[in-house]
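A single protein chain has been omitted from the complex, and every remaining protein chain is retained in its original position.
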Amino acid sequence: MSETDNPPRKLSNRQIAWRAAQDLEDGAYVNLGIGFPELIATFQPAGREVIYHTENGILGFGPAPAPGQEDWDLINAGKKAVTLKPGAAIFHHADSFAMVRGGHLDLAVLGAYQVSQTGDLANWRVGTSGVPAVGGAMDLVHGAKRVAVVTDHVTRDGQPKLVAECSFPLTGVGCVTRVYTSLAVLDIDGGKFLLREKLPGLSMEALQAVTGAPLHVEGTVADLNVPEDI
Amino acid sequence: MSETDNPPRKLSNRQIAWRAAQDLEDGAYVNLGIGFPELIATFQPAGREVIYHTENGILGFGPAPAPGQEDWDLINAGKKAVTLKPGAAIFHHADSFAMVRGGHLDLAVLGAYQVSQTGDLANWRVGTSGVPAVGGAMDLVHGAKRVAVVTDHVTRDGQPKLVAECSFPLTGVGCVTRVYTSLAVLDIDGGKFLLREKLPGLSMEALQAVTGAPLHVEGTVADLNVPEDI
Amino acid sequence: MCEVNKSQYMNEGTRDPRPGNAIPALRLQEDSLDKSVATTADAVAEVPDGAVIMIGGFGGSGAPIELIHALVDRFRATGHPTGLTVINNNAGNGGIGIAAMIRAGMVTKVICSFPRTAQSEAFTEAYLAGELALELVPQGTLAERIRAAGAGIPAFFTPTGYGTDLAEGKPVEMFEGKMYVRESWLKADYALIKAEVGDRMGNLTYRGASRNFNPIMAMAATTTIAQISRLEPPGAIPPGAVITPGIFVSTLVEVTDPQQEEVLVRAETVY
Partner (left out) sequence: MCEVNKSQYMNEGTRDPRPGNAIPALRLQEDSLDKSVATTADAVAEVPDGAVIMIGGFGGSGAPIELIHALVDRFRATGHPTGLTVINNNAGNGGIGIAAMIRAGMVTKVICSFPRTAQSEAFTEAYLAGELALELVPQGTLAERIRAAGAGIPAFFTPTGYGTDLAEGKPVEMFEGKMYVRESWLKADYALIKAEVGDRMGNLTYRGASRNFNPIMAMAATTTIAQISRLEPPGAIPPGAVITPGIFVSTLVEVTDPQQEEVLVRAETVY
């Protein structure tokens, strides 16, 4: 990461997930990617009902059962045990991806290696060596009505993850419309990153310095406020 | 019909259906077309279990209920009330035609306006006027493992229904492999009608005279014997 | 996909009382997700002129007669909606349901597989008078085109119809020695369907063999309106017994003792 005037405090994954959770809409059908995106459900705001979809054929699953109470015939796409909420439905894999591909999900939230300013997503492999694995991500990015990403703003060695053009193998072309990072919230529209929120005290210059494509502003940029102690 | 030495007795529809029923195999999954072909189930030989499929989403339906006992949510493709046998299954239309198109049915038996020596079938309309209607016939002829036809050997005005080439609009190309008529049983193979059985006393010449394409014989031609009083 | 933080999952919420930590528990918000409306008139109130409408049912089974008649009522009272395209296996029977829509003059096109039945006078008269357009589709292709729309598949190949008038002008191609016709998805603005039990989230089951086109039409329409015989609370339908998951349903209306098309047609009822 380049040196900046205000070396920014950055949000934890839990804080990023909290911020993303604030945008969950009441009554929405949502698929949360394996791992980091799953955290979002933890922070679902009170008073809103969200129906979670998992690729392996459940709509309306709830939190994990207590340890020792797992039923391994009730799992999510990450192979973790889940419970069923009243009104849940079970179906087979082709029906599950008919839901995905047919545009019936309101929102999918995924992790990312890179997101480009045109909404391209790279999140399934970083090169051509080793064992590749893709899962349902390529389907989700072209199926859900809205595709959002939660991610650190930069890689572990400080390279921007928001880029002009992805260098890693693509998961989908022009599919991401919102990104929640450890520093900011951005929309992607018209081939541009539109900055919506940034951490209080983080300067535009500092944020631009760790972003691999130009940041655009339409209207005001709000403070990205997240509880400290989560 | 041309005059012949032995003006042939011809089989009734019930007798044709009886003959077709003798070829029903134990354990077979079968779709019988609306109308005449449905009669075949009436004559299913004792000791054989046949599972009947109907396009509107039942596998394993049984005979019609007693009059007055109809449940109009349990009907066949001809909109007639049916009953369910033990082991029946219900599914939606796309799954029903997945069964058909996917080659899972052992046999479909349909009616015909014309059948050609190459196995083309014309059974959905005779011209271009009036209201056309096609139903599931075009799917059945390309889906079932075997497609057979039950039909009068000639039209009401004596024209051959087994022809060199269909003049009526086609239902399917090269799909029929067996024909049960009021005079004979024929297979279709290699672009030829292969005569398997004919009514006792009916000469080859007389049969050929009412058939619109050459009859071929491989091996012996058996007598087409059917109970008189059905 | 990224596999960050795999050890943490939603159950964290159940033991973490810190701010922002809403706890997703095994209950539903009681005021959320209620897709039910009071009357069939409410249910069809938004259908606009020119809409493409899928209508479920096959023969007398699974036809949403009350929803159709609510649409006819609205047309008679207001002149709208009109210019409708109707997608169904048939084209109306007797004097009720789709036949009543046709007689009322609110339909300009029918897409179906079998418009000619013993009781299809309403369609036949309008069609032969040139007042109605017809797109005739083989029944299995109709079902698959609808399913494809619901599943996000814009085109597919089927052997059905190859070499027939119904494949004229369509691309054909050989796969493994057999010829196939390319067909396209068939989408709709609205689906009117009939189910038996529903919950307010829109989960549905169907009576007997009345599923037929209903579940796939629910998938293929932008807005799906379901009439149900019985509204039950979420959870009343076991998750494995749900045939149409609520994600495919926009609006529900309870019609406790629904009419059966076959019975009405046999009684020569005219709506």
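As written, the chains take the letters A, B and C, and residue 1 is the first residue of each chain.
Here, a contact is a pair of C-beta atoms (placed from the backbone, for glycine too) under 8 Å apart; a residue touches a chain by one contact, two chains touch by 3 or more.
Source: prediction; values computed, not measured.
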TODO: With the full complex in mind, choose from C:Phe58, C:Phe75, C:Tyr206 or C:Phe248 the residue touching the hidden chain.
DONE: C:Tyr206
- [ ] Based on the whole complex, identify which of B:Tyr29, B:Trp72, B:Tyr180 or B:Phe193 touches the chain you can't see.
- [x] B:Tyr29
Task: Option from B:Leu11, B:Leu39 or B:Ala148 whose C-beta touches the chain left out - done: B:Leu39
TODO: State which residues belonging to subunit A touch the missing partner chain.
DONE: 55-58, 71-75, 77, 79, 90-94, 96-97, 100-101, 120, 130-139, 142-143, 169-173
Open item on the list: Touching residues of subunit C against the unshown chain: what are they?
Closed with: 144, 148, 151-159, 173, 175-176, 180, 184, 205-206, 208, 240-241, 243
Open item on the list: Suppose we count only contacts with the excluded chain; which residues of subunit B make the list?
Closed with: 13, 18, 21, 26-27, 29, 33-36, 38-39, 41-51, 53, 58-60, 62-66, 78, 80, 82-91, 94, 97-105, 110-113, 123-124, 134-137, 142-143, 227, 229-230
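Please note the rule applied: only the chains that are shown with their structure count from here on.
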Task: Minimal step count in the chain contact network, subunit A to subunit B - done: 2
Task: Chain centroid nearest the full-protein CA centroid - done: C
Open item on the list: Relative to subunit A, which chain's C-alpha centre is the most remote?
Closed with: B
- [ ] Provide the C-alpha centroid distance between subunit A and subunit B, rounded to the nearest whole angstrom.
- [x] 57
Task: Distance between chain centroids, defined by C-alpha means - subunit A, subunit C (Å) - done: 33
Task: Touching two or more other chains - residue numbers and ranges from subunit B - done: none
TODO: Return the residues of subunit C touching two or more other chains; collapse runs of consecutive numbers into ranges.
DONE: 147
